[in-house]
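The complex appears here without one of its protein chains, the remainder shown in place.
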């Protein structure tokens, strides 16, 4: 094995979200950053900056994206539930924080031969749980060779 | 500190799963890939290719593996629930997709002195949520020195 040509490249994806568990497909901008960096193989570390949204993958189609994922999070952390967070800050997004912590802010996706190793029906998504529109930043950092 | 000898190695683990929230211990094949790459320290990025299974760790014993984990996912996304995904595709695995998105497709496990930094009672597992037997591919990518 040869080595010694590994490098780090840190980029950002910026987007506007509507909140309320909106699911946003970010596969295309992530793929463009991978192609643009010109590296052959490595890992993309995605990290959402903030505590009311998270990252995962899904088959991005309207049923899952607009209904089914939100319904599951409503079971885990109901919007109308009682949250001490809301007593602390007098706001309305306790459920948003809980959902985001459970989903998690980071996702690591390998790439090889210049392409993300996603399945055909597998897209990278941000789920924004906040209760109002937000500008979001996702760090997209590549380590590879 | 010295540096400059970091390299990337991308392998795959292939397996046959029965689906229905089957829990499969993949610690041994991951460990073999780490030993086989001959690197001293680094990170293994595991990534499940597809949108109806996910990765995590657990104490791999029959109680958790065959009953308790499945029971929790049944609370989050019941098999008999209503899923718009199933209206889109006329299939039966809406709950499989939701469970997989919540668990997540990626797991990052450091290794040092040639060994995974797992606890004694901590195994790396795939949980396959699909409703039928599937052939599965897990990318196992090592970046280290």
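Every chain is named by a letter (A and B) in the order it is written, and numbering of its residues begins at 1.
Everything that follows uses one rule, which is that a contact is a pair of C-beta atoms (placed from the backbone, for glycine too) under 8 Å apart; a residue touches a chain by one contact, two chains touch by 3 or more.
Everything numeric in this text was worked out from a predicted model, so none of it was measured.
The chain that is not drawn here is touched, among residues A:21, A:58, A:108 or A:122, by A:108. The chain omitted from view is touched by exactly one of A:31, A:63, A:94 or A:110, namely A:94. Hidden from this view is one chain, which touches subunit A at 4-10, 37-38, 45, 47, 49-51, 75-77, 81, 83-89, 94, 97-98, 100-102, 104-106, 108, 139, 141, 143, 145. Where subunit B meets the omitted chain, the residues involved are 1-4, 6, 41-43, 56-59, 61-64, 66-69, 71-72, 75-76, 102-104, 107-110, 112, 117-119, 121-122, 125, 143-145.
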